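Every protein chain except one is present and positioned as in the full complex.
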Amino acid sequence: MFARVFKTIAITAGLTATILGGTQAVAKDITQAQRLVTIGSSTTELAFALGAGDRVVAVDVTSKHPQQALKLPKVGYYRSLSAEGILSMKPDVLLGTDEMGPPAIFNQLQAGKVQIEQLPAGSDVDNLKRRIELMAQMFEQPQAGQDLWIKIDNQLKAAAKMAEGKRPRVLFMLSHTGTPMMGGGDTEIDTLITLAGGINVAAEYFDSYRQVSAESLLTMQPDILIVSASSLADKSVEQLLSVQPGLAATPAGINKRVEVVDGTLLIGGLGPRTGEAVLELARKFYPASPSLMTVQAN
Amino acid sequence: MMDQKACLEVAGLTVERGGRLLLQDISLSVAPGEMVAVLGPNGAGKSTLFRSITGEMAFQQGLVSLGQQAIDSWSPLDKAHLLGVLPQSSTLNFSFSVEEVVLLGRTPHATSNAENLEIVTAALKKVDALHLLERNYTALSGGEKQRVHLARVLAQVWEPSARGSRVLLLDEPTSALDPAHQHLTLQVAREFATADTGCMVILHDFNLAARYADRVLVIQNGQLVASGTPDEVMTPDVIHRVFELDVVVMKHPQHGCPLVIT
Partner (left out) sequence: MKRKDKARLLLWGLGILLPVMMLFSIATGPVTIPVSEIVQVLLANVGLAEPDPGSRSALIIEAIRLPRTLLGVLVGSTLAVCGAAMQGLFRNPLADPGIIGVASGAALGAGIAIVLGGMLPFTLPDVLKAYSVSVLAFVGGFGATLLVYRIGTTANGTSVATMLLAGIAIGALSGAGMGTLNYIADDAMLRNMTFWSMGSLGGANWQNILLTAPFMILLQLLLIGRSRGLNALLLGESEARHLGQNVNMLKLQLILLTALGVGLAVSLAGMIGFVGLVVPHLVRMFIGPDHRYLMPASCLLGAALLLGADMIARVIVAPAELPIGIVTALLGAPFFISLLLQQRNRIG
């Protein structure tokens, strides 16, 4: 009686122990894997950039690039995945970062013979490089990985060359409705601003995203304000500035220097588009830079 | 003072609340087979006395005994077999059926369900409420509710107990009743006060007390001011002193008890 149930229990208990033991990001060969579910925007983008796009059968809701990913079935938000929902896509591999969850689903998925690959999550360039390497190894596409990294690295180097003179003080504001949040240190936007030669002023005060009072904005004195495309929506820059009275009095507000970035670049880690994004920011930070001409060479 | 036969005895009861003396050195006893009525104006301390006896109110001095034994030394369950308490009003607002409400009176007993239902039927019949059996309690009138609760208390102390003599405590059981049911209720109480059941009832109506009680106690300002048979207590003098009411007292032409005419 119930022998099989208890066998399953034994298996899941064993698996739990393995999982509790910690998952090391060791690249395993998943070349044979025909069906991939990629979790996290950056993971999905990298899978497509490394030529595995045709094997991706489902993604999470944050995966909005490239276009092909939008058409795939969505298995939910990357922190609240459903084991059976993923199983219903009959994947061979679930590929994401160690931010995906809840952890409870992993042993269920493994019982369903789904291989789980968790890449280290992070918001810096080293992390991006590491993940490109790992994924390229998994797909046995070392050349594609190298090419991708070289391309990004060249874009970053080009952006770095553009920086000259005083580095602009930059503030990123996330504001859909109500009180805006500012992007502090240890965020994707912080990395982008820094790589593009700016100073993320909010990072001097805090990590991650925080609300900031109108008065504090004045002490931060940003030269450039960045907003996400969705924050701006159909508002004009003037409307945006009028919402936050503190902003209008900062150099950014006075000179109306408000730049827009694509919000999908800013969650779930850096991805293949990071190089372009940094380059574009650098152009905005240093509009007079002579290096601008040579950028397209790559 | 100590009455060996008393089933309920109160000795030297003193209750103080917030510096106010609510009851002062009250002593009384109820013997099996006896029906004792407690009279007194509003605020005299009748309900305080009642609640001190049932254990809902702590007292500073004195002793309350049930069947020769201090009342708080009884286990709750044993006490429930002997002491039936009918409060002035009930807060029950769940839509039990009348049968279920009366059945609650059988909570302390381990008797069979069939037996319990028999007792419930008999108790309801006694208070002229058998026709309400399947009605929703919350939809009853105040008087009907009062009779249903009386039936519940009767069902609780329905059968003699090996633990001792039973006691019925009724706090103004007639307040919401029409005259016919007022008499019915007291007749039932009277009937219950047999060989091994004593009954103490708080009343407002002089004539009900005079007609059904063996003894009448009068309380004023927390003190026992008169005690004795209805004939001894129900005098124009006592009533004038305690209730500030001028009355004529005559002999009831049919029952022979005092008849108080206001």
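Note that the chains are named A and B in the order they appear, and that numbering of residues resets to 1 at the start of each chain.
The criterion applied here is as follows: a residue touches a chain if its C-beta (ideal position, glycine included) is under 8 Å from a C-beta of that chain, and two chains touch if they have at least 3 such contacts.
This one's a predicted model, so the numbers in the text were calculated from it and none came from an experiment.
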Chain not shown: contacting residue from A:Pro66, A:Gly112 or A:Pro251: A:Gly112
Listed residues B:Leu92, B:Leu140, B:Ala176 or B:Val247, member touching the removed chain: B:Leu92
Options A:Leu87, A:Leu148 or A:Leu241, residue touching the unrepresented chain: A:Leu87
Chain B residues that touch the omitted chain in the full complex: 54-56, 58, 76-81, 83-85, 87, 90-97, 99-101, 104-105, 107-108, 134, 156
Residue numbers in chain A that touch the chain omitted from display: 1-5, 8-9, 11-13, 16, 19-20, 58, 61, 73-77, 79-89, 99, 101-105, 107-108, 111-113, 207-209, 267
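Here is the rule we go by: only the chains that are shown with their structure count from here on.
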Chain A-chain B separation of Cα centroids, rounded to whole Å: 79
